[in-house]
Structures are given as structure tokens and as C-alpha cells.
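The excerpt is restricted to a subset of chains, each kept in its original location.
The letters A and B name the chains in turn, as written, and every chain counts its residues from 1.
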Amino acid sequence: MIICKVVKPLVSTNRIPDFEHKHLQVVLDGSTQKVAVDAVGCIPGDWVICVGSSAAREAAGSKSYPSDLTIVGIIDHWDPEAAKVLASNAAPASAAATANGGKA
Amino acid sequence: MIICKVVKPLVSTNRIPDFEHKHLQVVLDGSTQKVAVDAVGCIPGDWVICVGSSAAREAAGSKSYPSDLTIVGIIDHWDPEAAKVLASNAAPASAAATANGGKA
């Protein structure tokens, strides 16, 4: 699951019927904006857990719901600054390529 | 789901029969061009919501349709400039590696 910040609701009048009337939220995944189905009732500014892959369908309510990103929980306390410090101190396995690039 | 801009229809005469006659659109995901099955009837220039993963199949019409990216909605209003400002101000959890690299 990824940690995202809720930005705002997304309005899409012309959409497939399978989406029903569930709320769509624009969320920030790092600096990329994505769209997630809201299964918990969150508001802009909330830090949330989003599930992707095929699990996003069941999390949105049913196996046939066409979501690939669903908000499944609101994080009680999240400090993005602490997260950044942690990330810059740690440079495990998969960070190697990025780290080398950064030395250019 | 990801937010894409529709570029133009894609013509592929030699394709597998399972694709039937559904329209394919070239869409821009950031600066990467991808191909999506059009389930809503959009035109070049539209900002759209694209669903991926296994949900793209059902969104395209049936569980056995071989799509991994389907256009499921047209966004009523989208301001890409506002999106960029927002993204550069916010630097949450998963942006840390990119941000460090940018300071090199």
C-alpha cells in the first residue's frame, strides 16, 4: 500500500456506469497526482493508505468494481518531514541506482 | 487511476482478434505515451481518468477483454499548471528520493 495525501474531490460527469456514485479523490503519491476511490470518507489534507493492484477492487466494495487504487484507511498521525529524514539516512538495496544518479 | 491527456487515436490493423473494434487512444501519462482502450468516447485534448491493473479488463466491457489501461471517465475541469504548483510545494513520503537527487 502507498501513503498519499488527499488533495480534493474529482468531478467526472461523463464516466462509465460501473463507477456508480462512489467518491473519487485526487491524491498525491510523492509529487504525482493520482485518482483513488474513497472507501473510508476522508477530507483534503488527510494522510491515507491507498491499496492498488487487484486488491483495490474488493477494497472498493466488490470484486467487479473497476478500481486500481482505493483509499482503505486514514493514518492517525503522519509526519512527512520525519519520513524525509529517515529516507535520506537510509539507502538500502533498491535505492542504489538513484543514489548513484544523484552524485552526477 | 492515473490522469492522462488524450493525444490521438491509434491505428493498428494487424492486431489480435480479442481487441475487437474498440477504439484505442494514445494518451500522455506525464511525458510518457501509452495506449488506452476508450470506454467513454473522448477526443484529443480531453483530460481523462485511466484505470490499469486487472480492473482495466472489466472497465473495457468484459472480464476477458485484454486491456491493461482503459479510459473510464472524462474530467470536467483540470488545470495542469495548478497541479504542478501543488506538486512542487508538497514533498511527502515517497518523494524523498527524487527530491534528494534533484539537489545534486
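Going forward, a contact is a pair of C-beta atoms (placed from the backbone, for glycine too) under 8 Å apart; a residue touches a chain by one contact, two chains touch by 3 or more.
Since the structure is predicted, the reported quantities are computational estimates derived from the model, not experimental observations.
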Homomeric complex, total chain copies (2 given): 5
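Throughout what follows, only the chains that are shown with their structure count from here on.
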Rounded Å distance, chain A centre to chain B centre (Cα mean): 16
Residue numbers on chain A that touch chain B, as the complex places them: 2-5, 7, 10-16, 18-19, 24, 26, 28-36, 47, 52-54, 56-57, 64-69, 78, 80, 83-84, 87-88, 95, 98, 101-104
Footprint of chain A on chain B - complex, ascending: 1-3, 30, 39-41, 49, 51-56, 58-59, 70, 72-77, 83, 86-88, 90-101, 103-104
